[in-house]
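Apart from one protein chain that is not included, each protein chain of the complex appears where it belongs.
For reference, chains read A and B in written order, and residue numbers begin at 1 within each chain.
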Amino acid sequence: MVDVIVKGIKKSYRRREVLRGVSFEALDGKITVIYGPVGAGKTTILRIIAGLEKPDEGRVYFGDRDVTDIPPQDRNVGLVFQTFALYPHLSVFENIAMPLKAAGLPIEEIKRRVSWVAELLRISDILEKGPAEISGGQRQRVAIARALVKDAAVYLFDEPLTNLDYKIREAMRGELKKILRERGGTFIWATGDPQEALALGDYVVVIHNGVVLDAGQIHEVYNRPKNTLIAKYFSYPSMNFIEGIVVSKDQKRVVESEIVVVELPDALKSLPVGSEVILGIRPTHIKISTSPIPGGLESTVLLTEVLGSETLIHVEVKNKRLVVHVPEIVRLIPGSKLFLKLDYSRIYYFDKSTGNLLHAPG
Amino acid sequence: MPLKNVYFIPMIIVPLVFVTILWYGIAWNLYLSVTSYSVYNPRFEFVGFKTYEDLFKFRGGEFVIAIVNTIIWAALLVLLGNLVGLLIATAIFQFESSKIRSGLISFFIYPLAISLVASGVIWRWLFDSIKGFNVYLTKLGLSEIQWLSGYNALWSLIGVSVWIYGGFIALLYLAAFYNIPRDVIDSALVDGADALTLMVKIVIPHSKLGLLLGTIFSLLFALQMFDLPYSVLFTNPFTMTIVIYMYNMFAYMIVNISAAACIFLIAMSAVIVIPYATYGIRKWILKVI
Partner (left out) sequence: MKFKLNIVVAVVILAVVGIFWVIPLYALLVGSIKSLADTMSSPLLDLPRELDLGTIARAFNLLAGTMVNTAIITIPAAFIAVTVGSIAAFGIYLKGGKVADYLPPLIAITTYIPYQALIVPLITLIRWIEEATGRLIVLYDTNYGLFLVFLLYYTPMATLLMFIFTNNLPREVIEAALVDGLKPMTAYRRIALPLLSPGYVAALIFILINMWNNFFIPLSMTRGYEKHVTLKIFSYVGQAGTIYNEMFAAALIGSLPPLIIFILMGRYFVRGLLAFTGGGR
């Protein structure tokens, strides 16, 4: 049980720079989520931590031990592959037992530990079956069991839930968080799903194009995105951005945009007139109504996306597209009118030229 | 995956040693070929390219005949081997069942399970002017063919080599056909293509891999051709290949000339085969390119 420290990792594959200087820490006892879209380099980082790849530059430490040059079989790491990578010719029991066998543990101890972890992940009834005979969800649990059965320094999870149906995914999230907490250890979990990250993680490292955009307590980073890039990528659904300029109206400083006029919050009262600002509002903070709302905006519905038990509505207000999130199923006809009320108390302010956060709500 | 050398070296040491010995053999061949070492002159004197000069002049230019024969063999084996292989593969490919296909192709490959010497025995008698094919030719009213006399022998044996390797080349083409993505074929079928159009316009153009491998292997087989002509006609000049010549020289202990012939052979194969094969390995096996 150690802290994992990653410093200045650079890695290229055949002239494509995948990681351009990544550094972060994953603390013992905490679940650190590595968040990033496809191709950001999450899998590469995990593989480097596991020892399956060597970084071109940079070091990896487990505690104060430099493990960068140590091969994977000597690092004592648990890794759950995105593709599960179960041994196809062995039974579930033998799959889970493999790391223990490799460590030379006595049979009785192996049996005990495998039963324990199988109990934990509720796969005790399929121990004799082969990987081909069980479902995707079960295979994933076997892969996790194989990692957790060890007494590893670090446990790595490479998007293990991505290949499952979303219903199973949601159920597994809660279950796994509980299991990991009880197990104890250093957990690093890679995912591209912001909801999964928020549900599971204590800390987050946001990766984009091979660099760390931000890292820290997950809710901090989520609620106070350092810049528009993070606000755009690490948010579900993606934040709406509206450009505007600070002007003076009725002796107050406001931000005037093509859609709304918003009064500057106290913290930003000293912003000079003429500053270019980007307003950010999450789709979840916009109320809708089919009849006009006082102080609201009139918009035209472009399309509705029903996702499970929620809906994303894409609308257009004066040539600007916005996305609205509603936590229930609604169906609207494209072209019909929809009235929006933005929650002004939840607006983010970003500087246009740098993209940096100026003010976060609440 | 990083693998420490302490593990890696022991794992590859044996093949690496052998490969080194083989490379060393090439180097030694070179050395021997520029000396005067032979049974007549058992001393290592450096004579430079004189050996090569001798190679071409020795016994009235016998080596040149061997080169010509080998080149003819290579050209015809490539041509006929690919044709026959493609023909067989195309025919087999018409059947849908993979069991039928496997069964058929296995049949055509059987000659490779017999040693070339045994094949030589069989065909030598099939070509016998008294007891072989000629009997049936005359029965059919056709004139006899002296299969094994003069240059006929070369054509006859080349034909036998097509029989031996044709099935294998067909397998290469069949594998190339299998490599064609199913949707390409399906969309052609949906567009109403009949079997002939399908084969000619789609399948065959997609089997460049088969042609490439078929050609490379045919060249290799032709360059290495020894067992068949030697076991049927020994050192008959009409069927003498480079390898037979080389072996003959070696048997007579004229080592330097033999080595020179070897170098010649190696050079020929290097020029032809190595670029293609190395490219092929990297592209298809290591999936690098």
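Here, a residue touches a chain if its C-beta (ideal position, glycine included) is under 8 Å from a C-beta of that chain, and two chains touch if they have at least 3 such contacts.
Computed from a predicted model, the values in this text were never measured in an experiment.
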From A:F24, A:F62, A:F81 or A:F241, residue that would touch the chain that is not displayed: A:F81
Residue touching the undisplayed chain, where the options are B:T51, B:N69, B:N82 or B:S119: B:S119
Residues of chain B in contact with the chain not shown: 1-3, 7-8, 11-12, 14-16, 18-19, 21-26, 28-29, 32, 84, 87-88, 90-92, 94-95, 98-99, 101-126, 128, 130-133, 135-136, 163, 167, 171, 174-176, 178-179, 182, 194-196, 220, 223-224, 226-227, 230-232, 243, 246-247, 250, 255, 258-259, 262-263, 265-266, 269-270, 273-274, 277-278, 281-282, 285-288
Residues from chain A at the interface with the omitted partner, ascending: 50-52, 71-79, 81, 83, 85-89, 98-99, 102-103, 146, 150
